[in-house]
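One protein chain is absent from this view; the other protein chains keep their places.
Each chain gets a letter, A, B and C, in the order it is written, and its residues are counted from 1.
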Amino acid sequence: MTAPFRPNEKIIDFRSDNTGRAAPEIIAALAAANEGTAAGYGGDEWTALLQHRYSEVFETAVRVFPVATGTAANALALAAISPSWGAIYCSEQAHVSVAEVNATGFFGGGSRLTLVPGPHGKLAAEALGAALAVAGTGQTHRSQPAAVTLTQASDLGAVYSLDEVRAVTAVARSHNIKAHMDGARFANALARLRCTPAELTWHAGMAIQLRRAGQVWSKMRFAAAQLLAYVEDGLWLRNASQANAIASRLAAGLRDLPGVAPLAPIEANEVFVKLPVAVMDGLEADGIRFFRRPGDIARFVCRFDETADEADALLSSLQRHLATAR
Amino acid sequence: MTAPFRPNEKIIDFRSDNTGRAAPEIIAALAAANEGTAAGYGGDEWTALLQHRYSEVFETAVRVFPVATGTAANALALAAISPSWGAIYCSEQAHVSVAEVNATGFFGGGSRLTLVPGPHGKLAAEALGAALAVAGTGQTHRSQPAAVTLTQASDLGAVYSLDEVRAVTAVARSHNIKAHMDGARFANALARLRCTPAELTWHAGMAIQLRRAGQVWSKMRFAAAQLLAYVEDGLWLRNASQANAIASRLAAGLRDLPGVAPLAPIEANEVFVKLPVAVMDGLEADGIRFFRRPGDIARFVCRFDETADEADALLSSLQRHLATAR
Amino acid sequence: MTAPFRPNEKIIDFRSDNTGRAAPEIIAALAAANEGTAAGYGGDEWTALLQHRYSEVFETAVRVFPVATGTAANALALAAISPSWGAIYCSEQAHVSVAEVNATGFFGGGSRLTLVPGPHGKLAAEALGAALAVAGTGQTHRSQPAAVTLTQASDLGAVYSLDEVRAVTAVARSHNIKAHMDGARFANALARLRCTPAELTWHAGMAIQLRRAGQVWSKMRFAAAQLLAYVEDGLWLRNASQANAIASRLAAGLRDLPGVAPLAPIEANEVFVKLPVAVMDGLEADGIRFFRRPGDIARFVCRFDETADEADALLSSLQRHLATAR
Partner (left out) sequence: MTAPFRPNEKIIDFRSDNTGRAAPEIIAALAAANEGTAAGYGGDEWTALLQHRYSEVFETAVRVFPVATGTAANALALAAISPSWGAIYCSEQAHVSVAEVNATGFFGGGSRLTLVPGPHGKLAAEALGAALAVAGTGQTHRSQPAAVTLTQASDLGAVYSLDEVRAVTAVARSHNIKAHMDGARFANALARLRCTPAELTWHAGMAIQLRRAGQVWSKMRFAAAQLLAYVEDGLWLRNASQANAIASRLAAGLRDLPGVAPLAPIEANEVFVKLPVAVMDGLEADGIRFFRRPGDIARFVCRFDETADEADALLSSLQRHLATAR
């Protein structure tokens, strides 16, 4: 194949999980699944096994619907648990609100996101309770509270503790609304909390439903094979731990840099810090890649295959440019 | 006809414009229109005349689409000026947000309301500008700014001045989004501002479009006849002025009552005041009807046929119960 | 008020029920309801009485939701009884299919009309059964059968007999789908069948549900007052009988005109006949108004206030122009 032209530039990439490679185990699983014929649209053996394995992993009977994107997963799940006249409560920084266009309302026939404040990109249980208290449940002119959605880890890299998840779901239960978790960095949160998937989800009170729209794959075995490989031998947690470890290494290093404080606790694989523009320019000149957010915020995301050397290179570059900037 | 049973209770009603009678001129217009046959679905002479008269009233060519409710009018207009991936900016207290279920998102295929702060139920031009500055226009993952909607008078009874309308529409224009006015108490605002409909709308920068859905009436002449009667000989402004005058009378009276301050300037026909529950109970016992809002807020709405005696009765009852409550 | 200009042309109008006047009793009821204040949004005494009276008329507890148009009534009812992945079966000539844009799919979030053949604008029970037999119920790739809708009287003026309604609803019941009746000319059908509303609806097996969208009127008493007057002292059936009688008079007259056969039995207040274009031109030149449909079809609709003289004038004009055309 004509390979795409790739500039021979040596960079250190902290932009996103999404810029990274797939775990080699996932690619190997794809190749292994490409053997013989198999029924389409989820009637194959891999998809059957998938239900079994994820039910084991979550310690309860679950039904897994592979979809193409996180946006589709969130929008379809929220459409399944909210009527078109429903209000869905989320953090002011939630990915469903700030980065998924209007997918929730589109798939939900008009269902609506209602923003709830809280620290570090998390939704606070008390603020949720306060919002629900004045929501006008049962009044025919008001959007009717239907669900709350948590992003775990939060969009600022903080992790809901088990107690925080329990507090939110308790409020949800007492107001008779459903709870949904956007598991964007679910494995990173698990690796952080050292708890089980069950403890973090249905033990803590989740109600999960899903439905589909343009998301039933014909050659489903290739989706199933990837998801099977993902949990096999703890691959997901091992990779998440590695990513978290790099983030922790950065956190430790940042503590020694005066005047550089993370915006939120570094509890998963993301680091948000406010930096002078000149410093961000300096990092880039050193070949370091990351995302800039409004307000001179730099976001560094650690991948499973990010190395300690790369983290140290970032810290060293940062120290140098901060010294100059001062 | 078997008339409904109506308790012979004498009450003074400040609940809403909606509890009041239609202007007798409107009913007379309905009876007058009930003569001979006329083409259906808007092909009749009344509907043709309606376009002509409202174009005169607004001093520009307008197209009038009679719809059944204010919710339908707002939702259809906003659906016409926002794509399904659009964000529509409104005041935190806007009727479209707090009292029309999810009609905006439902009619708009998922379009979304984004709340903007401001004083007295109004959206502030500066806050709109600040929100638009970080909205991520052109970023494919973000809801795209499409429109701003103003409620005139606001849902707390305050009136956008001509300068305020101009400031908001200037921000809208500079960000290339459309502006829409929910004219819920439009006549009351006009009566207050002593300006023309043109000055308050398209002279000030409005872009208005509409479309329909389940709202094309067959016997349209009866809708058109009402709307024609509404503007005939200044009926709408005369009635609005009368309602505003009663509200002003209440405002003047409230100034003499220590410790009773309206929540927002009384600029149209609505009065919002915080009152002890015992005082509200006392008013009701005196036969005065009004709506209670969360936070011990009482809302009094003045209709065109509300009398000065009724306003004075309210003030006197209020004075008496406040004295007792102290 | 400036009355619209109405040409002083003497016409005989067979265009539509919609071109006609409201029954004077309805206008009188509107005027009578315009007394004192009343709670908005359906909290008034008229709306309460409406539930009571219609429950009496239908001999079972019903809930009445006044909406602005027939399109809204159909679309909201069908949205209430079909999921967004549902198929709704209707006649090939059904009004919901040929004259309500895509309202069913719009209000239903994508729900779909499936056309079923049958005579005279009616859906045949056997054809419905055949369609349901191959519909793929339970197959995840197929639209799922949800409901059947009947237009009574049909869009060609034929009336479903009680046995025909029972046959369709029996098929619906046996396939576990809901049944809905678009009562476009319901009173005309009742007047024809000399049965009760109950016999024609829930006795025959209907399941009726409704919901709303932009259709909760604030001054609901004016809607309720009209619907109350409509059934008071049998006004609806009396007016429908008068309209049907004019149509029967036309039917009798047409039997004496060689070569002029109605497209469907004249069982309600509509007459469809194929006529030479020259004859239709002649009728119009005589001041007779009606609608032309593709294929040289003329539609004549009889209103409650259409007179025997007007019917005779139509027949006489028709006879004269047919003689010339031959």
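We take it that contacts are C-beta pairs under 8 Å (C-beta built on N, C-alpha and C of every residue); 3 or more make two chains touch, one makes a residue touch a chain.
Note that the structure is predicted; figures quoted are calculated from it, not measured.
Undergrad: In the full complex, which of C:V98, C:A261, C:A285 or C:A323 touches the chain missing from this view?
TA: Residue touching the absent chain, from the options given: C:V98.
Undergrad: With the missing chain put back, one of A:F107, A:W236 or A:F272 would touch it. Which one?
TA: A:F107
Undergrad: In the complete complex, the non-displayed chain touches which residues of chain A?
TA: The list for chain A reads 1-6, 11, 13, 15-22, 24-25, 27, 29-32, 34-41, 44-46, 48-49, 53, 67-72, 75-76, 103, 106-107, 213-219, 222, 228-229, 232, 289, 303.
Undergrad: Mind listing the chain C residues that contact the chain we can't see here?
TA: Touching the chain left out of view, chain C contributes residues 84-87, 98-113, 115, 134, 140-144, 294.
Undergrad: Tell me which stretches of chain B touch the chain missing from the display.
TA: 41, 84, 109, 140-141, 216
FYI, only the chains that are shown with their structure count from here on.
Undergrad: Approximately how many whole Å separate the CA-defined centres of chain B and chain C?
TA: Centre-to-centre distance between chain B and chain C: 35 Å.
Undergrad: Just how far, in Å, is the C-alpha centre of chain C from the one of chain A?
TA: 53
Undergrad: If you look at chain A, which of its residues touch at least two other chains?
TA: In chain A, 84, 109, 140-141 touch at least two other chains.
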